[in-house]
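Starting off with a structure, shown below.
The complex appears here without one of its protein chains, the remainder shown in place.
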Amino acid sequence: MTANPMSAATPSASPDPAAYVRLARVTKKFGDFTAVDEVSLDIRRGEIFCLLGGSGSGKTTLLRMLAGFERPSAGSVYIDGVDMSAIPPYERPVNMMFQSYALFPHMSVEKNVAFGLEQEGLGRDAIRRQVGEILDIVKMGGYGARKPHQLSGGQRQRVALARALVKRPKLLLLDEPLAALDKKLREHTQFELLNIQQRLGVTFIVVTHDQEEAMTLGQRLGVMNHGKIVQVGTPSDIYESPASRFVADFIGSVNMFEGRVSEEGTGFVRIECGELGCAVRAERAVACGHGTTVWTAIRPEKINISRRPPAAGAAGAENAVRGTVREIAYMGDMSIYLVQIDSGKMLRVTLPNITRGGERPLAREEGVWLSWHGSSPVVLTE
Amino acid sequence: MRSQGWFARGALVLGLVFLYVPIISMIVFSFNYSRLVTVWDSARSPSFRWYAALVHNQQILGAAWLSIRIALVSATAAVVLGTLAGMALTRFGRFRGRMLLAGMTTAPLVMPEVITGLSLLLLFVAMAQLVGWPRGVGAVTITLAHITFCMAYVTVVVQSRLAGFDEALEEAAMDLGARPLRVFLRITLPLILPAIASGWLLAFTLSWDDLVITQFVAGPGSSTLPMVIFSKVRFGVTPDVNALATIMVLVVATGIAISTVWMRHRQRRLERDMQLAAAANL
Partner (left out) sequence: MRLTQRSGQRLVAGIPTLWLLVLFLIPFVIVFRISFSEVRLAIPPYTPLLSWHHGAPHLEVHWSAYSFLFTDQLYISSYLYSLKVAAVSTLCCLLIGYPMAYAIAHSGSAVRPVLLMLIVLPFWTSFLLRVYAWIGLLNNNGVINNVLLYLGVIHHPLALMQTDFAVYIGIVYSYLPFMILPLYANLEKHDVTLLEAAADLGARPWRAFWRITVPQSLPGIAAGCLLVFIPAVGEYVIPTLLGRTDQLMIGRVLSDEFFENRDWPVASAVAILMLLVLVVPIMWFQRLERRELEAAK
């Protein structure tokens, strides 16, 4: 786990010796459009790495370059130390699971899965045995004779996975693996994917636009925006210590205020926030000089909401503002409150509904105090 | 919507009547005994007199045989060339000469036939002068001409099938280790086969049916069936042509009816399978 999230702008100075896949300043241009912009990235053997980004962020192009469907305009792709730039997809030790699954509609499940092995010129018996094994692993044992259109969405996904895994690739690329499944099935499949990955020890690179999927699947995430990787880290790194306003806003929801550094102490800074109407004390060492403009980001669940002001000396007493509840959205497991603070700014606060109909709930237009612990705010300089 | 519905439905019925009355009248009169094609001889009709005459008409039989041979070769060659062109236009992205190829495959679809025919003949004349081949016009030049305009139609059919085709299927095959030629043979070809088949049938029909271009590039002794028919009907109606037309319409109608029924059957089975799969979700 890296404490300092590294960004694409400053590629890690010393290359990770355990890196299995390495992208070195990879750029892909389509005409005038730069889809992937000088991306450098190391992915370790056996890990699950998620590339997370919106549509057009370049994540799919990056994946297609790993598979060999696109050639980088500049830079190189290494897999297991070998430069892959000139190697066509059919000679790469990589397999891919397509978003549409891309099951061959004119072939049975067995034939689909066997296709990759046939290209290696394996014997009939060996093929049959390996196909049987992998279909058992994905729990599709009894479905070998079916055609793809005779399968449900979840079953197709398993066949696609089996077909990609049957050649025992060292690296499996998954393009939005769960996007076509409905919500219930998705959760179930997610854990199964993790299970299979551990069992076979394959390195997974997953592309997704769904942050929940990325957080649960990925051991490490790379957040992409405009063709660049803006942050790499563990899910909690990225959620708790976003490196930029983009990441903070892209992953989860966040309250963000512009401010100016007014005091720099050891281990903390004080930020004067006009939008908040008070100063924020953040317990975080940030390299920024006195007077620079910074942004303070606070996650909605890290704000306390109460009817009385926090007692002096209590945790969060220093960071407290008064406001009025404007909207309440009841979500079942939690509630979202939109609170307008005295400066006029709207804040989003979430509270878990721990007890069942316990104390008197907050009502709309009720005056409240918002407060947070000094470790909660994240100070962002870009 | 309702008023338009009635209007449009009425127009559809009238339009279909318009499309079929001439064909039906031709079929009816093919059984007329009288030599005066449009006067129904109720005493001796229906009769198969003209069908019998047809079977003994060596000129028509010979021309039909020539037309069939030309159409078989033209359709087959046009399918090969059209599939290559369709692949190039849909799969190779931007390449040099793409616009040229795209333009040359759509222009023949609408080009007036007299222009195409004239230009092809002048080409063959110029080639004979320059390289000494082809020596004279005939079945060979007709076939070359037919391949050229048929391949444009095949290209359009194949191209539209390829454009609606999930390219991820080909990428998946490549990802699993298949080289491009093998991807084409194992994945692309089987999946566009219906389009290729209908392209072939279309090309066969167009070649079998063509008169204007053929007239330009045909020589003495290479009269195709449409040329024989045209020379017969140019100066009025001849009853044995009615019989010939009836046979041709019946062959085509049977073929189309069978393929429609078969396709609907397949479609239904596909839908049923998909419903079953959805019902048994996981």
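Note that the chains take the letters A and B in the order they are written out, and that residue 1 is the start of every chain.
In the analysis below, a residue touches a chain if its C-beta (ideal position, glycine included) is under 8 Å from a C-beta of that chain, and two chains touch if they have at least 3 such contacts.
All of these numbers come straight from a predicted model, not from anything done at the bench.
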item: For the chain not depicted, the shown chains it touches; value: B
item: Candidate in contact with the missing chain, chosen from B:Ala53, B:Ala139 or B:Met248; value: B:Met248
item: Hidden partner chain, touching residue among B:Ala126, B:Leu189 or B:Ala278; value: B:Ala126
item: Residues in subunit B touching the chain absent from view; value: 1-5, 7-12, 15-16, 18-23, 25-26, 29, 36-39, 81-82, 84-85, 87-88, 90, 92, 95, 97-98, 100-116, 118-120, 122-123, 125-126, 129, 144-145, 147-148, 151, 155-156, 159-160, 163-164, 180-181, 205, 208-209, 211-212, 215-216, 226, 229-230, 233-234, 236-237, 241-242, 244-245, 248-249, 252-253, 256-257, 260, 263-264
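Basically, only the chains that are shown with their structure count from here on.
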item: Euclidean distance of C-alpha centroids - subunit A vs subunit B, Å; value: 54
item: Residues of subunit A defined as touching subunit B within the complex; value: 67-69, 88-92, 94-96, 98-100, 102, 104-106, 115-116, 119-120, 147, 149-155, 163-164, 167, 185
item: Contacting residues of subunit B [partner subunit A, same complex]; value: 166, 168-169, 171-179, 182, 186-187, 190-191, 270, 273-274, 276-278, 280-282
